[in-house]
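For chain A:
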Amino acid sequence: MSALENLTAEGKELLRRDQVWPFLMPKQQAVDVSHQVILYVEGLNLSFDGFKALNDLNLYINDGELRCLIGANGAGKTTLMDVITGKTQCDSGTVYFGQNHNLLERSEPEIAELGIGRKFQKPTVFEAHTVFDNLELSLKTNKGVMPTLLARLTPTQLDRIDQVLEIIGLKEQRFMLAGALSHGQKQWLEIGMLLVSEPRLLLIDEPVAGMTAQETERTAELLTSLAGEHTVIVVEHDMEFVRSIARTVTVLHQGSVLAEGTMDQVQNNKDVIEVYLGEEA
Partner candidate 1 sequence: MSQSLSSIARFSASDLFKGKGQPGGRVAPFVAILLAVTVLASAANLLLPESSPFYVSTYTITLLGKYLSYAMLALAVDVIWGYCGILSLGHGAFFALGGYAMGMYLMRQIGDRGVYGHPELPDFMVFLDWSELPWYWLGMDQFWFAMLMVLAVPGLLAYIFGWLAFRSRVTGVYLSIMTQALTYALLLAFFRNEMGFGGNNGLTDFKDILGFDLQSDTTRVALFAITALMLALTFITSHWIMQSRLGKVVVAIRDGEARARFLGYRTDNFKVWLFVYSAMIAAIAGALYVPQVGIINPGEFSPINSIEIVIWVAVGGRGTLIGAIVGALLVNYAKTRFTAIMPDGWLFALGALFVLVTLFLPKGLVGVYDQLKAHFAQPQSKSDESSTPHQESAKEASV
Partner candidate 2 sequence: MKIKKLVSGMALAMGASMVSYGALAADTIKVGVLHSLSGTMAISETTLKDTVLMMVEEQNKKGGLLGKQLEAVVVDPASNWPLFAEKARELLTKDKVDVIFGGWTSVSRKSVLPVIEELNGLMFYPVQYEGEESSKNVFYTGAAPNQQAIPAVDYLMNELGVERWVLAGTDYVYPRTTNKILEAYLKAKGVADSDIMINYTPFGHSDWQSIVSDVKKFGSKGKKTAVVSTINGDANVPFYKELGNQGISSEDIPVVAFSVGEEELSGIDTKPLVGHLAAWNYFQSVDSEANEAFITNWKAFIGNPKRVTNDPMEATYIGFNMWTQAVKKAGTTDVDAVEQAMIGQKSPNLTGGVAVMNKNHHLSKPVLIGEIQDDGQFEVVWETEGVVAGDAWSDFLPGSKDLISDWTSPIKCGNYNTVTRTCSGQNF
């Protein structure tokens, strides 16, 4: 009897007119940043075989901010990025993009579609494709199967690619295979791929590794110019570089936030000094 009641109750619930069925609910909603915060990371825990990669990590990133993450190897920087972009499942905690998008429920492509772009530690470009194709694939378009099959480049998109090619300085190499590029050029191409996809939030893992001083400078310029319109999170070991771009720096240690503030504040923080005693900071 009670089963029947349950069933009718469930049925009623199912037929409520004031609610849309979950699977009919449009997934793509604009990111709600009414509180000025674009990324909420709260209470994140993750362990691999007993090793705590993330330990009750809390992090808030404001909309339009340029944030640097620093920390020793194994501090959890890359793992954090993996969790945000959906590559790794965490054990507990929440990650929200704006106020309305729970990232933990979404797959990598969905997260990418929301406007979170990522550059990997090791430059990852499609080596069998030309520079141009790499950028074309990164364009912000409908990325369903059929639209992709029938896709044609529009003049606007072309302009955008040309523009980005200009920015990353690979105009000459547009028809070269990405696999034939130098390490630094690959870094640039990957950044270009990020740019062309016009993300809200950029996660950039070690952007200047393998770059010349001049290139590093240009990267710094580029990243600072991006902030404001986009939100940028940079992971970097090169303290010089961090100093040159950072407004706010977060120090991770053993999977949780050790300190946060401007570069100077962080450098004078007692805990940080204790942890990094004898190191360059």
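Note that in this section a residue touches a chain if its C-beta (ideal position, glycine included) is under 8 Å from a C-beta of that chain, and two chains touch if they have at least 3 such contacts; residues count from 1.
As a selection rule, all candidates are chains of the complex that A comes from, given by their letters.
Source: prediction; values computed, not measured.
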item: Pick from 1 or 2, the complex member that touches chain A; value: 1
item: Residue numbers on chain A that touch candidate 1, as the complex places them; value: 85, 87, 107-109, 112-113, 117-118, 120, 124-130, 132-133, 136-138, 143-145, 148-153, 155, 158-159, 161-162, 174-177, 179, 193, 197
